[in-house]
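Here's the structure we're looking at; comments come further down.
Every protein chain but one is kept in place in this view of the complex.
Per-chain residue numbering starts at 1, and chain names A, B and C are given in the order in which the chains are listed.
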Amino acid sequence: MQEIEVIRIKEDVQLKDPVLIVGLPGVGHVGKLVAEHLIEELDAEQILEIYSHHFPPQVIVDENSEIHLVKNELYVCRTDKNDILALVGDHQSSSTEGHYKLCTLYLDIAQEFGVKRIYTLGGFPTGQLAFSDEVLGAVNNKDIVEQLKDYGINFKENEPGGGIVGASGLLLGLSKFRNIDSACLMGLTSGYLVDPKSAQSLLKVVCRIFDIDIDVGPLEERAKDMEKIMARLKEVEQQQQGMPEISAAKDEDLRYIG
Amino acid sequence: MQEIEVIRIKEDVQLKDPVLIVGLPGVGHVGKLVAEHLIEELDAEQILEIYSHHFPPQVIVDENSEIHLVKNELYVCRTDKNDILALVGDHQSSSTEGHYKLCTLYLDIAQEFGVKRIYTLGGFPTGQLAFSDEVLGAVNNKDIVEQLKDYGINFKENEPGGGIVGASGLLLGLSKFRNIDSACLMGLTSGYLVDPKSAQSLLKVVCRIFDIDIDVGPLEERAKDMEKIMARLKEVEQQQQGMPEISAAKDEDLRYIG
Amino acid sequence: MQEIEVIRIKEDVQLKDPVLIVGLPGVGHVGKLVAEHLIEELDAEQILEIYSHHFPPQVIVDENSEIHLVKNELYVCRTDKNDILALVGDHQSSSTEGHYKLCTLYLDIAQEFGVKRIYTLGGFPTGQLAFSDEVLGAVNNKDIVEQLKDYGINFKENEPGGGIVGASGLLLGLSKFRNIDSACLMGLTSGYLVDPKSAQSLLKVVCRIFDIDIDVGPLEERAKDMEKIMARLKEVEQQQQGMPEISAAKDEDLRYIG
Partner (left out) sequence: MQEIEVIRIKEDVQLKDPVLIVGLPGVGHVGKLVAEHLIEELDAEQILEIYSHHFPPQVIVDENSEIHLVKNELYVCRTDKNDILALVGDHQSSSTEGHYKLCTLYLDIAQEFGVKRIYTLGGFPTGQLAFSDEVLGAVNNKDIVEQLKDYGINFKENEPGGGIVGASGLLLGLSKFRNIDSACLMGLTSGYLVDPKSAQSLLKVVCRIFDIDIDVGPLEERAKDMEKIMARLKEVEQQQQGMPEISAAKDEDLRYIG
């Protein structure tokens, strides 16, 4: 196995006005939840998968007790307006160098398919358990800010203050050199837990961008389960006045804003 | 010394229906105990050893105060049904990249010897001190599940939930690309301590697979010693209601499920 | 993108008696504050920027919600006495190997421009909240100590005791092999907080070296804000007798003395 291995599942893929969306694991798994939901609801077709020494040495076990090696995958979802390339996966790179190498590869692939716009999807950790349906944006070209505001995305000076770490940020930074306009769209989330409710807010924005209508039912169900957990956490918070252990967990999550 | 160095101890090894079993250090050292026990009881013959920059910079001291550099070793155990190649060693890779490189090498060697089936042996951490003789399985081809159930191996949907990390998982994932059917067999274990009792349960399954009869005496003796330690830990647990220090140790062990 | 990528912003730069000053992030961000202040006040011109796999996979968000990939930058500030090359940036290398490779590149660039003297700017962590306007020096050639004392720089045997870690130290060490006289100038600082007041002290010394007069207004304003925070910390310190959390933070900061 090479350092990075790309396996083509489908050859000769022709795409109409292709846009890349990226939903890799990160804060609250918000981006991952949205991208995987799109793939499922739009009957997406897988076109390639990527293995790498830069992913953890790990396999995932499925419902049949069958494993697969951790990977990233590219799907295509056909919509009236655009063909959406959706990049999802089990992990981001576990090394700094790997982040740069993998994101460079992702952009090579994006350019091969003629992608002119990239949206990286993620979560913005607030440190607060209170829910907000806000979606925050950052761009690699300020000329697209006004257009994105029309989709209901908010922009705030110098936010996130700690920058954007991981693939969500790096893809914006690296695509700038290739003159591909890109934006990172972040659902506000506590930063403590997987957050399907924040994913719903982000999904609504994504639907507006692509002018599509998607059933949010499955996300809603997961959101209800999480809300019960959140309610319990809030009780604990009121009792304890501050939650040091959960704050510690947040630090870890902050590694991948986005 | 090269990045990875293979030293052939014996040339021109001819094998009958060879199967590779892998018992490297991991959770509860369950896999390591089983593989080393097989090697001893079946008078196995060493055929090669592997040194690497990806192992820790460390030597082990023997009973004569003589050292050896940390390594992995391959033995052959002759049985009526199969010749068993047993991969054992002092350490797994200490780097992510090394895990991928070493497992790729192990599969190259397996294919050189005509291996058609691989069993990686490990422990499945339950976090509970209560003993269970269960052996859990995961496969890289669901077609072999029924056959393995006959040997007394259990299969559970999506278990282990955190996937399988380290060589035990990676060998399954990588051998899938080479069309070698592989399974990870995991003895249930607390995850806190070296567990010769769980190794006994796993050994019984391995004996059924290879249709062999092995003296478990030495493992039983070690198991009795550990049981005394376990009994004391359980007392402490009842007194203390929760065992944070031991839980912390578990996190470390969890790095290598298998 | 290559491992290290240098982008020339301006070609054919001619310099008069060029001196390199280096103000990368470090203890109290003292060096970074001084170098960035010089760049602003002297209307410096950017001549190149450096991207690398050895920087974190991160982008920084500006006031227009536009991102830039983390980088190091080289500016030229024209003064009557010298043309000052100022190296600033978002991060130091995140790997040991990267530190050596990037500093080697910085020296290649310095030599290309004919640099005969290098000043690396940093902070010296005292662990004390009490302010001192002292600037401590270390050199790679003891022949320049007397000259530097005239600028108000103090020298103390074997100080800093833990050596100088990161680019500030490495550039001194590596430039010695190229016969470039270099000094590390360190403003005394608590080591707990960004310290614009220490930066003012260091800036005064830098002004003396280059025989220039610079408005310290902006630094003074930031210093006043920090002083309020310091005052509150001192109160807490008196109440609590020892500040373990802050000491812990200091350990992290100590990674880059300078």
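Basically, contacts are C-beta pairs under 8 Å (C-beta built on N, C-alpha and C of every residue); 3 or more make two chains touch, one makes a residue touch a chain.
As the structure is a prediction and not an experimental result, all values here were calculated from the model.
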Inset, instruction - Please work out which displayed chains the absent chain touches and list them by label. - result: B, C
Legend entry - Residue, one of C:Asp43, C:Glu112 or C:Glu157, that touches the chain absent here: C:Glu157
Legend entry - Identified contact with the non-displayed chain, of B:Pro56, B:Gly127 or B:Gly217: B:Pro56
Inset, instruction - Just name the one of B:His68, B:Lys81, B:Lys149 or B:Arg232 that touches the chain not displayed here. - result: B:His68
Legend entry - Sole residue of C:Ile84, C:Val135 or C:Leu170 that reaches the chain not shown, by the stated touch rule: C:Leu170
Legend entry - Interface with the undisplayed chain - residues on subunit B: 1, 3, 53-70, 94-95
Inset, instruction - Just the residue numbers, please: which parts of subunit C touch the chain that's not shown? - result: 93, 96-97, 99-101, 103-104, 137-142, 145, 155-161, 163-167, 169-170, 172-174, 176-177, 184
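The rule is simple: only the chains that are shown with their structure count from here on.
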Inset, instruction - Determine the shape of the graph in which chains are vertices and touching pairs are edges (line, ring, star, complete, other). - result: line
Legend entry - Copy-to-copy rotation for subunit A and subunit B - C-alpha atoms, rounded to a multiple of 5°: 90
